[in-house]
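Left out: one protein chain. Kept in place: all the others.
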Amino acid sequence: MVVVLKPQTSREQMLVLAENLKKLGVNVAITEGVTGYVLGILGDTSKIDQERVELFPEVEKVMRVQEPYKKANRKFHPNDTIVDICGRQIGGNKLAIIAGPCSVETPEQITSVANSVKNSGAGLLRGGAFKPRTSPYAFQGLEDEGLELLKVARANTGLPIVTEIMSPKYVEIFEEAVDVVQVGARNMQNFDLLKEVGKMSKPILLKRGLANTIEEWLMSAEYIMASGNENVILCERGIRTYETYTRNTLDISAIPAIKKLSHLPIIVDPSHAAGRREMVLPLSLAAIAAGADGLIVEVHNDPANAKCDGPQSLTPEQFQDLMNRIKPIAESVGREL
Amino acid sequence: MVVVLKPQTSREQMLVLAENLKKLGVNVAITEGVTGYVLGILGDTSKIDQERVELFPEVEKVMRVQEPYKKANRKFHPNDTIVDICGRQIGGNKLAIIAGPCSVETPEQITSVANSVKNSGAGLLRGGAFKPRTSPYAFQGLEDEGLELLKVARANTGLPIVTEIMSPKYVEIFEEAVDVVQVGARNMQNFDLLKEVGKMSKPILLKRGLANTIEEWLMSAEYIMASGNENVILCERGIRTYETYTRNTLDISAIPAIKKLSHLPIIVDPSHAAGRREMVLPLSLAAIAAGADGLIVEVHNDPANAKCDGPQSLTPEQFQDLMNRIKPIAESVGREL
Amino acid sequence: MVVVLKPQTSREQMLVLAENLKKLGVNVAITEGVTGYVLGILGDTSKIDQERVELFPEVEKVMRVQEPYKKANRKFHPNDTIVDICGRQIGGNKLAIIAGPCSVETPEQITSVANSVKNSGAGLLRGGAFKPRTSPYAFQGLEDEGLELLKVARANTGLPIVTEIMSPKYVEIFEEAVDVVQVGARNMQNFDLLKEVGKMSKPILLKRGLANTIEEWLMSAEYIMASGNENVILCERGIRTYETYTRNTLDISAIPAIKKLSHLPIIVDPSHAAGRREMVLPLSLAAIAAGADGLIVEVHNDPANAKCDGPQSLTPEQFQDLMNRIKPIAESVGREL
Partner (left out) sequence: MVVVLKPQTSREQMLVLAENLKKLGVNVAITEGVTGYVLGILGDTSKIDQERVELFPEVEKVMRVQEPYKKANRKFHPNDTIVDICGRQIGGNKLAIIAGPCSVETPEQITSVANSVKNSGAGLLRGGAFKPRTSPYAFQGLEDEGLELLKVARANTGLPIVTEIMSPKYVEIFEEAVDVVQVGARNMQNFDLLKEVGKMSKPILLKRGLANTIEEWLMSAEYIMASGNENVILCERGIRTYETYTRNTLDISAIPAIKKLSHLPIIVDPSHAAGRREMVLPLSLAAIAAGADGLIVEVHNDPANAKCDGPQSLTPEQFQDLMNRIKPIAESVGREL
């Protein structure tokens, strides 16, 4: 942490401040520039609240040198984390493809989609039982009944299931029913929920918030990990920008960024990023080429009658085509499908 | 709702589509442009899922004409909503000034701040008991003990208390202890929480999310109102943009926008918007001049030792100065302080 | 400038690097943190290219301590700059109100508007002769003829004229014809144009770019000042964000930010910021309350037939009302209208 003092600070004031900073359990190195003093704070600054330091009246600004996350930080855990889900792995050499409908609707629908995505090579089944909808008047998911249908689909296909949790009150039921617990973009900074899923034994798929920085995203992973659950899978799903042609802007650079900053696996959701079916294929290919560990893709057996997100869902045939096209890209970046 | 068909759509296809749309319970007006057909969907389209319509293969795009919110919509409720809190009103002629520390820390601190802001003319006391913090290692608030201290401060000063709820599990305790329940920016689309506070009898202060549009904000108000609680106070607190000099960018235009679109009262939080103490005064004056119904301001008796948000907290003297300076602005826009 | 070295850098590598940095004409202070070395670069770092330093293979990151602008920096020029325009001042105690149509259309139009805004108290006349339009098919302004009409309006009213320059090739004609030369938002980083207007004797009104930071804006002012023209007036006109209800988002915080960082005057353009006539009044009041030195407002005698920007233009009556309403706000912040 580097602390820049105001130009008019006297040597005496600076020395008093340095002593105060040392009381926070760190060492302080003093350097004198042309426009004033600059203090280097040495030691473990993760315990120091930047805001507290900014409050000393002599301080002009404070700049962090270290990242504020530890458990999620590759510096302290150089090896890739590989998350195991019922024997399937996310983060290793083999790509993880999660596919399924936006929301679980009927036994026939979820079983039909599950079978077809399995046949195309998907390794996990997604499907929403509890749905975050912008409008209180929109379909909110089948809720508990949806979870039951997902379990039936799992029993029929052997595919582990991934579904979204929206409230701490469902932790127990998800712990029992689900294989991967998704925290949605709108809940990325629902800190009470993060703490609760951090106590679960199941891996957590943590979507990036619409307006959250990569650092904030890793801090939310840190919340989960600090509560005891180190099996976190990150999912880039587009961020909010001024561009309106796409629903969100897929931040493809987040893939190499996360690979550098963290050891956690990262997958991409091309369906929500674009909000347009015809973009799912090119964005999927781009994500794999850029180094993503997998994809989560919306597939529906009858998109025109889907209860949500129809415009961005692939048909089973389109999904099969997507898998065929991913294969050579995966191989050319040294990954297996 | 206006539905633009793809250029190559035939008259027969168009007619079949029009029949399908009528099955959704609306009328359809057909017009033929140079590049193809345009259908006008007439009737109550709030029940129609725009995505469903986009899925018909002949459809190029769908444009909404009506706002998707009803209870929060000024068109259907032309008169301003005035929220009553223990006899104090928000949304009427008199401005509502809510002041207090970021977080409740000690009995002395909260009582001292409560007394001083009351003496300066504040009408309500704010103070965080449960704190949303980006880092799991930062101070998370005194929690239940903080609520108790707020109740003591209320008993001593008579000021109603405003504090943030972070999880549905606290609804009962907040219903009993608190006068205004704040939903924070990071939870603006925590739909489970919105539904729960919608069942409370206490007014809800709904902060705008960092990356949420005015329409999404009103849709979140609609969630609360649709659950039965029509006492919603909106709070603009800055949005996330590319500018890094300020912590967020106060969207001052949101004030006249909300006044036009909705009947709900709107206040401004200049402290979180800027993240800089020296901006609290100019942003407060601007907010009142632009027509805000009030302010929520962080005040701390000892900002340099505040457990959070010190850099943006005013001292009691600065708050007194703020109140003095607001007064003539309020009067010049026909409001009372 | 603070240079953070990579964790694995050896003491020898660090010393070699420090010697290399000293060759750039600065001193280097060495401090050793837990995760590695941090170098403080002391002296006038405005000559040092941050990118050059980032290139040394041992460097992890470089953080600037000093602002990169000098002539526009309040640290080096503590007193407010007051720009004089034919005896009228911008930046002093009296507010500068610039009003007029988006574009000059006919002799009657510009003379009529000029007379009416003068009668309402405007101090300068705005009017576009060369118009930046998104579409090549839209009205591009009367060009040279428009300048002539502005001169007639000035002769009739005595109001100095403010108009936009779009290309270096017009510098000579603007030097002769115009009193304040406007550089539009889309040209804020048209560096060739900045250099050319920097050689003019007339004051420059520099609008903020749609996606430019406050620092980049001041760097563009620095371009003009470094070319010899220190009479720069900054104009905040809204930035581009994800919000679509308003055309742009007025960054009201830019006013106190500029007041702190720079000595240059700052005015606000509420018409372009919102793109909605009904917002011009509240945004104008907010701007003055926040400390702006003036306004530039679109006024048209017949907005419904304006050749551009009609929806955001005030009628002369609305402008008169605006002036009446600004007056008490101005007085309450210690300014004169």
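Chains here go by letter, A, B and C, matching the order in which they are written, and residues are numbered from 1 within each.
Quick note on the criterion: a contact is a pair of C-beta atoms (placed from the backbone, for glycine too) under 8 Å apart; a residue touches a chain by one contact, two chains touch by 3 or more.
All figures in this text were calculated on a predicted structure; none of them were measured in a lab.
Touch, as defined at the top, links the missing chain to these shown chains in the whole complex: A, B, C. Interface note for the absent chain: among A:138, A:289 or A:304, the touching residue is A:289. Remark: the omitted chain is touched by one listed residue; of A:21, A:194, A:219 or A:252 this is A:252. Check C:15, C:86, C:138 or C:155 against the missing chain and you find that the one touching it is C:138. Within the whole complex, the absent chain has one touching residue among A:1, A:48, A:165 or A:211, and that is A:211. Along chain C, the points of touch with the absent chain fall at residues 46-47, 49, 51-52, 54-57, 68, 132-139, 166-169, 186-187, 189-195, 209-211, 216, 219, 222-223, 226-227, 240, 303-306, 308-311.
Within the complete assembly, residues 211, 213-215, 239, 241-246, 249-253, 255-257, 260, 273-274, 278-279, 282-283, 285-291, 325, 328-329, 331-333 of chain A touch the chain that is not shown. Listed by residue number, the positions of chain B touching the unshown chain are 2, 4, 7, 29, 31-35, 38, 40-44, 61, 63, 65-66, 75, 211, 240-242, 244.
Throughout what follows, only the chains that are shown with their structure count from here on.
Where the sister copies chain A and chain B meet, the same residue numbers recur on both sides for over half of the interface positions. Chain centroids computed from C-alpha atoms place B closest to the centre of all protein C-alpha atoms shown. Chain B and chain C, compared by their mean Cα positions, are separated by 31 Å. Centroids of chain A and chain C (each the mean of its C-alpha atoms) stand 39 Å apart. Remark: chain A and chain B have CA centroids separated by 26 Å (rounded to whole angstrom).
Residue positions of chain A touching 2 or more other chains: 211, 240.
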